[in-house]
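Of the protein chains in this complex, one is absent; all others appear in place.
By written order: A, B and C. Residues from 1 in each chain.
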Amino acid sequence: MKAKLTKAGLVASLAVGVLLTGCATDAPQDTWQPEGYYAREIDNLQRPVFYVAGIVGVIVTAAVLYCVIKFRARAGEEVVPHQSHGNTKLEIGLTLLSTLTLVAIVPSSVGTLWRVTNKPDNAMNVTVIGQQWWWEYQYDGMNIVTANELVIPEKTKIRLRITSRDVIHSFWIPKLNGKRDAVPNRYHTLNLESDGTGVYDGQCTEFCGLSHANMRQKAVVLSDADFKVWVANQQQNAAQPPAATMAAKGEETFIAQCVRCHQVNGLQNANGEPLQSQADEQLVSGAAPNLTHLMSRTTFAGGTFNLKNEGCDATPPGTPTGTTLECLNRSQLEAWLRNAPEEKPMYAILNDDKKYRGMPNLNLTEQQIDELVAYLATLK
Amino acid sequence: MADVAVAHDSEHHTDDHGAHHTYTGLSNNKLAMWLFLGSDCLLFGGLISVYMLYRGRYQEGLGPNDVYDIVFTSVSSFVLLISSLTMVLAVTAAGRNDVRRTRLWLTTTGLLGATFVGAQVFEFTGFYRKGLGFTTSLFSSSFFTLTGFHGVHVTIGVIMLMSLAVITMRGRIPGNRAEVVELVGLYWHFVDIVWIVIFTLVYLIPS
Amino acid sequence: MTTAVEHSESVSHEQADEHAHPKDSFYVKIALFLAILTGLEIALSYVHWGSLGTYLLFALMIVKFVSVVMFFMHLRFDSKIFGYLFWTGLGLALTVYVAALATFQMFSKN
Partner (left out) sequence: MAIIESTPQTLGKTLELTAAPVAVTPPATLGLLRRPMSTTGWKSWVFTVDHKKLGIMYGVSAFVFFVLGGFEALLIRIQLARPNGKFLSADVYNQMFTMHATTMVFLFVMPMAAAFANYFVPLQIGARDVAFPRINALGFWLFLFGAIFINLSWLLGGAADGGWFAYAPNTGTVFSPTHGMDFWALGLQITGIASLTGAINLIVTVINMRAPGMTMMRMPVFTWMIMVIQFLLVFAIPVISVALFLLTFSRLYGATFFDTQKGADPLLWQHLFWIFGHPEVYILILPSFGIVSEVLPVFSKKPLFGYNFVVFSGVAIGFMGWGVWAHHMFASGIGPISVTVFALTTMLIAIPTGVKIVNWVGTLWGGSLTFSTAMLFAIGLIIEFTIGGLSGVTHALAASDMQQTDTYYIVAHFHYVLFGGAIFGIMSGFYYWWPKIFGRMLNEKLGKLHFWLFVAGTNLTFGPMHIVGLQGQPRRMYLYPDGYGFGFWNLVESIGAFIIATGVLVFIINVVRTARGPANAPLDPWDARSLEWLTTSPPKEHNFDAIPHVHHLDEFFHQKYAEDENGNLVKVKTAEQLMAEQEAAKDAHIHLPSPSYWPMIISFAITMLALGVIYSLPLAIASAVVVLAGVYGWLLEPSVADDSDSDPAIHGSSDGKELAHG
């Protein structure tokens, strides 16, 4: 009875673990479904090793269960069993066997590691900067700064240089590669490559404080042509909204309230001088997402919220058109502007002598919020 | 009571009794002390590593070469070195059951140790005047922490030495004096060897 | 009472214990030796011999360290067990910290 139960419990959990993981369909972060060179390399290493581990596990379990069944004390049998003290040959043999098993894994383990981490030739370079609780991407030599959604061309090797402005974060797009920590004062590298176009989910995986769970990122992989279009658009400055519209009023509020943290390229002050966001003294990381092309993204607030209503404007994966006014997830964006820390846990209380992290409650009026949304909707 | 008999008996043997009734014949206390010293190697090793990692990181501030005064530190190193000698002499005197000399050398060692600590305080004040505070730079924090920890060890040693000197004066050491003196001696020499390492790694090797 | 028996036992132990206890003059010599080495060290820090100087400083440090442990701390004359305890600690400290510091250097900057 016991033996049967043990079998049921243990073997099942092991087998279930191996089997079920492989065939999940609704798992956008599944490491078992690689969709790029690097992730596949890891998968190719990982799978056989799981089998080896599974086999060793089954052998140990089987041996234990065999003993449990075979050598149980029988009632009435008072004989003291043979007092064996060990068997040196057996010990050495089995030790060698497990050593050999491990040694057999070494070459592919080391090989994979080096293939995955080697610097690829002719890679496209992007600097990735983590901070509480969102990611910034700077496209080297392209004059593009964007946030949270990393847009890259398909079938191209991307070399990320990863760092952080405050605490440690970790960049991870499971279907494209493993993760790499973003550590302040250090630059770490990570390679990405995708087989085809698509949107790949990821998550910050190093515990980084209150909204660690809400710090998400995506890799948006475009065809070469789409990518060129995207680049050209990103390099544009934001256009000034026509005078006396709601959006224009929103721009005023934006300049008054938001510009000190958020950059919008092309924004000018009354004298026609370009406005540069100032790293806020009190904002620990000293940076907030660049909003010049906010509407070209599909999420906001560190990937926490959809910028686009679900199901609206069903764009095929890989060709995101960003968010249009009709599809804008207006209520969420308004709620965010009304009181950001309420929507996403942050330490962001405006207080003259305290540092804060994340976007504080700016005490905007409903009027201002409406105008701001109108303005933001122009940032395509 | 058995104790009384034993106590009287032991007047004739100042050597360590406890030790001889253990499995290995070694003294519990000495084993414990050596273990502690082995353990303390990892403490100082950690602090030294922190210093080695950060010795060059002081941004535009004061660096090692701007503050260290090798001559001054060399003198205090000599003081500590001599204190190690006087410590050994205290131990051998205690071994000979020479209470007077033991007390003399213990006191001398304590005074030398106190001189070392005094010099360190003086050195620190000097650095502080020059503008090198505890929080100034990575270099300063790790320097003060490392040498501070060593200084605290020396201070504890001085307290032990002085207490021991006082207690021997009043003829009041439970158990055997020799072993207590020896234990404090081990501790004291350890503090000395840590300084040997610090002196070389921190002060002498150019950064 | 078993005191008498015990005493004969401890006495015999004591005799076994009487291994070489060096004389005071021996320690003075060691101290002199250490003082000379320290002098050398200080001298070395003034002549700038580059990495050779650093190696020499390391060597001198190790000699001083070992001398104090072996002679002043009696490890030379004492039970091996004490030595095992101490050297294990020291060895571990050296290994892990040197290895840790090495990973900071090896970190590839590209």
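Everything that follows uses one rule, which is that a contact is a pair of C-beta atoms (placed from the backbone, for glycine too) under 8 Å apart; a residue touches a chain by one contact, two chains touch by 3 or more.
Predicted, not measured: the structure shown is a model, and the values here were computed from it.
Note on the chain not shown: across the whole complex it touches A, B, C. Only one of A:L102, A:M142 or A:V229 touches the absent chain when the whole complex is considered: A:L102.
The omitted chain makes contact with chain A at the following residues, 2, 5-6, 9-10, 12-14, 16-17, 20-21, 24-32, 39, 41-42, 45-46, 49-50, 53-54, 56-57, 60-61, 63-64, 67-68, 71-74, 77, 79-88, 90-91, 94-95, 98-99, 102, 105-106, 109-110, 112-114, 116-117, 166-168, 170, 172, 174, 177-181, 183-186, 188, 201, 203-213, 284, 345, 347, 355, 357. Taking the whole complex into account, chain B touches the unshown chain at residues 1-7, 9-10, 17-18, 21-24, 26, 28-29, 31-33, 35-36, 38-40, 42-43, 46-47, 50, 53-54, 57, 59, 134-138, 140-142, 145, 160, 163-164, 172-175, 179-180, 183-184.
On the side of chain C, touch with the chain left out of the figure occurs at residues 2-3, 5-6, 9-10, 81, 88-89, 92-93, 95-96, 99-100, 102-104, 106-108.
By definition in this document, only the chains that are shown with their structure count from here on.
If you average the Cα atoms of chain A and of chain B, the two centres end up 52 Å apart.
Contact of a single residue of chain C with at least two other chains is seen at no position. Partner chain C is touched in their complex by these residues of chain B: 2, 5-6, 9, 13, 15, 17, 20-21, 24-26, 30-31, 34-35, 37-42, 44-46, 48-49, 52-53, 70, 74, 77-78, 81-82, 84-85, 87-89, 92, 95, 185-186, 189-190, 192-193, 196-197, 199-201, 203-206.
Across the complex, chain C meets chain B through its residues 1, 3, 7, 9-11, 13-14, 16-17, 21, 23-24, 27-28, 30-31, 34-35, 38, 41-42, 44-46, 48, 54, 57-58, 60-61, 64-65, 68-69, 72-73, 78-79, 81-82, 85-90, 92-94, 96-97, 100-101, 104.
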